[in-house]
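Each chain you see keeps its place in the complex, though not every chain is here.
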Amino acid sequence: MTTRIAIIGASGYTGGEALRLLAMHPRVEVVAATSREYAGKPVAAIHLNLRSVLGTMKFSELNMEKIVSEAELVFLSVPAGVSHTMARRLVEAGVRVVDLSPDFRLRDPRLYEEWYGFTHGDPELLAESVYGLPEIHRDEIRNARVVACPGCNATAAILALAPALREGLIDVEHIAVDVKVGSSEAGRQPSQGSHHPERANVIRPYEAEGHRHVAEVEQELSLLCGKRLQIAMVPHAVGNVRGALATAHVWLSDSLDETTIWRAYARHYGKEPFIRIVRSGPVKYPDPKYVIGSNFCDIGFAVELSRRRAALFAAIDNLMKGAAGQAVQCMNIMLGMDEREGLNMLPISPV
Amino acid sequence: MTTRIAIIGASGYTGGEALRLLAMHPRVEVVAATSREYAGKPVAAIHLNLRSVLGTMKFSELNMEKIVSEAELVFLSVPAGVSHTMARRLVEAGVRVVDLSPDFRLRDPRLYEEWYGFTHGDPELLAESVYGLPEIHRDEIRNARVVACPGCNATAAILALAPALREGLIDVEHIAVDVKVGSSEAGRQPSQGSHHPERANVIRPYEAEGHRHVAEVEQELSLLCGKRLQIAMVPHAVGNVRGALATAHVWLSDSLDETTIWRAYARHYGKEPFIRIVRSGPVKYPDPKYVIGSNFCDIGFAVELSRRRAALFAAIDNLMKGAAGQAVQCMNIMLGMDEREGLNMLPISPV
């Protein structure tokens, strides 16, 4: 008995990664993969890694009637501003939604105008949707009709900071999140900035003012510390294809010893199936290099008590724990399966 | 019921990849992982990708008594010149051997002096060992006591050429195999040449005279065409970490049409679980990029009938189909399992 899944917007990188993961998942079946641009073409003509894997599966046009009749759960892997017009049709037909776009991430509908430039068309459904970070919202995800998967930079930022905020360990007035991320984060559409000769070897700050993920990070961190906070956040494009590291530079709110901090992280993350706390070894801090191809998030930190400062790190594969892997993790929770089902692949190394 | 496996030499890249694969394999169990250099240290302190995965497994000293009492099959992941002194002890105790080193690849023991500079210590066992390329020696692998996994460059070279040679399609006097391979091929030991600033961005020919894999490639190709042949082979180090592409430049032995060539390849590889024939799409020829993390070998070719020449391509992940993946494939065959068991992971893309 498998659950029938459809992927709307399956030709991009998160859609392709979802296809790859679901094709290996023992308890689900992909019944449709839509793409406006590539409808009618074999999936494997676009996702070359999937050659010979999906038989003759072709991308289809989006036909909502067909999808609600065939699928039990849908992945929405579409650009910002699309999902909010689609989700109601699905949930009213009893189809649950895992949304990889930002349309259901922000609790306050007005923020969509400020950060994304569109008016949210379904504030009611937004009100019941759940932010799909299992480490924080696992129980709500279980029964949600719409789960909004976090952005990749947001996933890393929040996971790096969550225990520190929950336990009041840091000065919430001065949090600087510096993110470094690979090129796959920006999706499958070529541009001058993504052209290989221009994109290789960059260390390029982008959206240093007003990065959209700031909104969801502030929302979630504010919830965790019970106080409206603001952060400084600057993402940087680096030469990798995959991988994201968030370095949160923080000042300690009180004189702590390092053990207290470790204990806080161990308490919050000790039982998490996809979080690994890193504190020793030849590479002493988390590095996305060692999670590539897996759903792991490696967490670690550096503390200088003499300066009352710390750096909190979270390393992920941006297409896995930062996108499709987390979506499958949420799906597993929604379907009452073991959260790790179909996600047991170990990181590839070296790569 | 799982089969008990030991890995001798588990701290290198092929050993680490074997550990990763066997940890995900549903029907085997790793009972020992030896390392002279790291005995006593946690496996995850060396293979950082395996953090939290193998529990508290530590590298152990090599204790042959213990291994023959605990393991049913052993992976030998050791440098050239070591396995030939170890294998007999194992097989006499009824333990089967998958050797990832070159010690059992060459049928003629005298070739070890010429190519590897040591005198083979066990010509008798060599005589019964099998070259572990399932696409060519599947039936012999099934019951072999010692299977010698091919080198990564050799795997790509042979798979690119095999059907053409079997069917007499090309001039065997003029075969030039140009290989490009990533840095993981050279193993885990740092050197001046592998130092990142020196190794990044190279397009560096190496062993352009007397590359050791030439010996096994000539052996296997000669067997396939029934005639002693010699090849020209030059490997090139390129900037990748993983991936190998063999480009065999050949001249066609007769006026063929392209269909004949396709049919020959389809006939020989059509049912192979890990070979994919590539003939179209935005990337028209095989590229290791699209097999990374999997055991696939992508095969393709370009034909210029007007010049009576062709280029035959084979693309692999050098640590998977070129090493540990192929070793697991051989193990599955030896143990009578489905050949794909534990090897169903799809290539990661983009990466």
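For clarity, chains are labelled A and B in written order, and residue numbers in each chain start from 1.
Assume a residue touches a chain if its C-beta (ideal position, glycine included) is under 8 Å from a C-beta of that chain, and two chains touch if they have at least 3 such contacts.
These numbers come from a predicted model, not from an experiment.
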Remark   = For this file the homomeric complex, of which 2 subunits appear, totals 4
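In this section, only the chains that are shown with their structure count from here on.
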Request  = Quick one: report the Å distance separating chain A from chain B, using the average Cα coordinate of each chain.
outcome  = 36
Remark   = In the complex, the residues of chain B that touch chain A are 13, 16, 20, 23-24, 44-45, 47-53, 184, 241-242, 276, 278, 280-283, 287, 289-294, 296, 298, 344-351
